[in-house]
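Let me give you the structure first, and then I'll get to my questions.
Only one protein chain is missing from this complex, and each of the others stays in its spot.
Naming follows writing order (A, B and C), and every chain is counted from residue 1.
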Amino acid sequence: MIIYVDEQAEPKQLETLKEWLNGIGVEVHSLKGENGTILGLLGETQNVDVEMIQSLDFVRKVVKVKEPYKSSNRQFHPNDTIIEIGEAKLGGGHFAAIAGPCSVESTEQICGIAKAVKEAGATMLRGGAFKPRTSPYSFQGLRSKGIELLLQAKQITGMSIVSEIMDIASIDVFEHVDVIQIGARNMQNFELLKELGRTDKVILLKRGLANTLKEFLMSAEYIMASGNEKVILCERGIRTFETATRNTLDISAIPMLKKMSHLPVIVDPSHAAGRAELVRPLALAAVAAGADGIMVEVHNDPERALCDGPQSIKPDDFKSLMGEIEKIRSVLF
Amino acid sequence: MIIYVDEQAEPKQLETLKEWLNGIGVEVHSLKGENGTILGLLGETQNVDVEMIQSLDFVRKVVKVKEPYKSSNRQFHPNDTIIEIGEAKLGGGHFAAIAGPCSVESTEQICGIAKAVKEAGATMLRGGAFKPRTSPYSFQGLRSKGIELLLQAKQITGMSIVSEIMDIASIDVFEHVDVIQIGARNMQNFELLKELGRTDKVILLKRGLANTLKEFLMSAEYIMASGNEKVILCERGIRTFETATRNTLDISAIPMLKKMSHLPVIVDPSHAAGRAELVRPLALAAVAAGADGIMVEVHNDPERALCDGPQSIKPDDFKSLMGEIEKIRSVLF
Amino acid sequence: MIIYVDEQAEPKQLETLKEWLNGIGVEVHSLKGENGTILGLLGETQNVDVEMIQSLDFVRKVVKVKEPYKSSNRQFHPNDTIIEIGEAKLGGGHFAAIAGPCSVESTEQICGIAKAVKEAGATMLRGGAFKPRTSPYSFQGLRSKGIELLLQAKQITGMSIVSEIMDIASIDVFEHVDVIQIGARNMQNFELLKELGRTDKVILLKRGLANTLKEFLMSAEYIMASGNEKVILCERGIRTFETATRNTLDISAIPMLKKMSHLPVIVDPSHAAGRAELVRPLALAAVAAGADGIMVEVHNDPERALCDGPQSIKPDDFKSLMGEIEKIRSVLF
Partner (left out) sequence: MIIYVDEQAEPKQLETLKEWLNGIGVEVHSLKGENGTILGLLGETQNVDVEMIQSLDFVRKVVKVKEPYKSSNRQFHPNDTIIEIGEAKLGGGHFAAIAGPCSVESTEQICGIAKAVKEAGATMLRGGAFKPRTSPYSFQGLRSKGIELLLQAKQITGMSIVSEIMDIASIDVFEHVDVIQIGARNMQNFELLKELGRTDKVILLKRGLANTLKEFLMSAEYIMASGNEKVILCERGIRTFETATRNTLDISAIPMLKKMSHLPVIVDPSHAAGRAELVRPLALAAVAAGADGIMVEVHNDPERALCDGPQSIKPDDFKSLMGEIEKIRSVLF
């Protein structure tokens, strides 16, 4: 860590600061310049609260050199993490496509879609049972019953399943779920992160709507610090001033996350844009930018399309998308 | 609700849409224009999923006329809600100042600050026991022990206390806490909102970093729909591109929220800016804009200031701030 | 246009509004509902100021149905616009790569890079002569001299050239420049847009850092309304809260703009990210998402790399990127 101290700083102030730093195990080296003094900090710098130092009158800048994330940091784990889920693999050159309906509704619906997306090339089945809804008056999902239906679809198709958890109390319900998803709104629900860190489930962590990549990795760090290193990062769009799309897919997040971390990175083009017609171009862009997988909403029943989400595509569209992804991957990677 | 349909829409498509709407209890009136048709929807329009309708090829626009929040909507409750907490009142012309340290650390610390801020004019004591931290390696608060210390300070000073909850599992610990705070990161932790809606505690709900005012009220709605109408709204800064301040205090949120809702609105200038020197101007601005209260971080021990948060002010600063607030309120309201 | 009027509106108010609307050539149809009245407006609705109507006490919502952009609107021009620049074509299935240095520095530099990028597959040469710099103390470009050097490179290589203009006064200097670029900071410099609309140059219009797609098209509209329809739209990243990258490339803007407009859309991955290592993944993503071209910064002299921009790549990297783009385009389009 580096602290830049004003030229107006009094020697006594500097002395007090150095003593305090020494007291918490930090060694301080000074370098006197024209307009101030540079303090180079070595040792137990993780004990130093940057914001607190920054708040001192005579301090102009504090710069943290070490990244605050460790377990997820590529610097300390140069090789890509490869996560195995049933027969699927993710990361390190392995690509996975997760597909399924927004909400689980009935045995027929989930099993129908499961078969369709499996046939189209999906490696895992997604489906919402516990639904985070902005309004308390909206449908909140089939909850435990929805998980049961997903497990039926798993049994029939052999696909691994992915579903979102909303609170610690329902962890037991997810006992046979292969991948537990943490939604964007819960990315900084730290108690939930810690608890899931104590399980041996694969965790699919979605980026919060207004969270930086650094904060995203710090949330992965919560899970990993509790003992569970099987974390998949999922970019799903951030909130910006633009209103033409529901969110703005941060495509740069893919190469940036892969540079910062060894964890696999997937993209959810359905929620990013909120429009079915954008799923294809965004999914292709994600693959070209190096994503390790995609998660796509697919609905089953063209006759009932009226009741499916605006961001869902049909099984046929998904199948043709999988074909195009295959082609891009074959020429690029 | 109004649906604007394209001129290219086929009569059959329009017919299907109308039938489907009738089926869910919605009456449809058409108005034919040059470039399309306007459908006016009456009846059970809350059953209509706007995004789904919007996704239909032949629909150009869907406009929801009724606001989705009800219990918190001023339209249905024209009078300001006044919340009583011990001897303090908030809303409807009653102003409250909540003050205290970032984290509860020890009996001496919390009781010392409690006396100081009470003497300076604070009506409630705040203190963090369960601390949401971006990093798993940062101090997570004294947790239950911190609540105990707050209760000691309450007993000694008679002040009502405010503290943040982080998950449902610790609700019991908050039995004697007067006001339970839901932090910005948990504003859309819907399970927590529902559970707190089943208690009879006053809830201080902070706006999420990237949440609109409408979403903010929808979260209040979760609490109120579960039966608890004692909700205080707290603006604490939103995330923008500006980096000179930690967050951007959305001062317009005060008059807007008071127009949209009857609930009391307070402001937290300490977290908004992240700099002690901005607490005073932002607190005064909030009062002038019509806030029903402020929540301010105050630290106690000038000698140990090094260890307090960068956004905390000293008891003396808080006292002089309270004097200025009193003056503004006496000339304006 | 649709106006939704409150149930509390007095008949006299409604009558006055209708008369005023009739007076400006607008026909009004009413539809009475439970909680208010829907007014459908037909005729010269472009005369109606939405914000003004919205500000009336008794109006709850105003919805504009027609898009405000006309010349650039795909609805009225279903076919892709194809722009010809020398031997290059852009749009309607034609892809163009524009490459060159951040700033034009010398004959050797610009001619050297020109040959290198031409050999690598670039169809046009870019180079900054007039440089918009945040600081008045930074290098402002070689200005007219820089344009001369670009013209030399054009003569030698036969490549069409692209360079940025900063004010009306220098239009004469751009007489032989093939494509005039309007930078992000000038996207709403309306006087400049109008003046360039009176020329017969191809205009490369960059999206402003905080401008919506609708505003972007309205700026294209300024150029087109003045008579010049040869406009290329360029997405180059928007400003968000994320600081890991300089800007956030809005990849969804590509399919959205192509849906809204018939104009060609290109992407500048160099400025979007501000990091050389991101140029390749972002360029590939742009191509996969359907961009009609890319504009990339390439520097020439590896020994002097220290002095080139952080977002520039070397000719070799550009060549291999062009190979990958070719592959993606061959399998996708």
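Please note the rule applied: a residue touches a chain if its C-beta (ideal position, glycine included) is under 8 Å from a C-beta of that chain, and two chains touch if they have at least 3 such contacts.
In this text the structure is predicted, and so the values were computed from the model without any measurement.
Enquirer: Considering the complete complex, identify which of B:L142, B:L278, B:I294 or B:I313 is in touch with the unshown chain.
Expert: The one listed residue touching the chain not shown is B:L278.
Enquirer: Hey, which of C:Y4, C:F95, C:Y222 or C:F318 is the one touching the hidden chain?
Expert: Touching the chain that is not displayed is residue C:Y222.
Enquirer: Check each of B:V5, B:L233 or B:L249 against the chain that is not shown and name the one that touches it.
Expert: Result: among the candidates, B:L249 touches the missing chain.
Enquirer: Please give every residue of chain B in contact with the chain that is not shown.
Expert: Touch set of chain B with respect to the missing chain: 210, 212-214, 238, 240-245, 248-252, 254-256, 259-260, 272-273, 277-278, 281-282, 284-290, 324, 327-328, 330-332.
Enquirer: Would you write out the residues of chain C that touch the absent chain, in ascending order?
Expert: Within chain C, the residues that touch the unshown chain are 17, 20, 46, 49, 51-52, 54-56, 68, 132-137, 166-169, 185-186, 188-192, 194, 208-210, 215, 218, 221-222, 225-226, 239, 274-276, 306-311.
Enquirer: By the contact criterion defined above, which parts of chain A meet the unshown chain? Give residue numbers in ascending order.
Expert: 2, 4, 29, 31, 33-36, 38, 40, 42, 60-61, 63, 65-66, 210, 239-241, 243
The working rule: only the chains that are shown with their structure count from here on.
Enquirer: Among the other chains, which touch chain A and chain B together?
Expert: Where chain A and chain B share a partner, that partner set is C.
Enquirer: Superimpose the Cα atoms of chain A on the matching ones in chain C and note the rotation angle, 0 to 180, in steps of 5 degrees.
Expert: To map chain A onto chain C, rotate by about 180 degrees.
Enquirer: How big is the gap, in whole Å, between where the Cα atoms of chain A centre and where those of chain C centre?
Expert: So the centre of chain A lies 31 Å away from the centre of chain C.
Enquirer: For chain A, write out the residues touching at least two other chains, lowest number first.
Expert: 210
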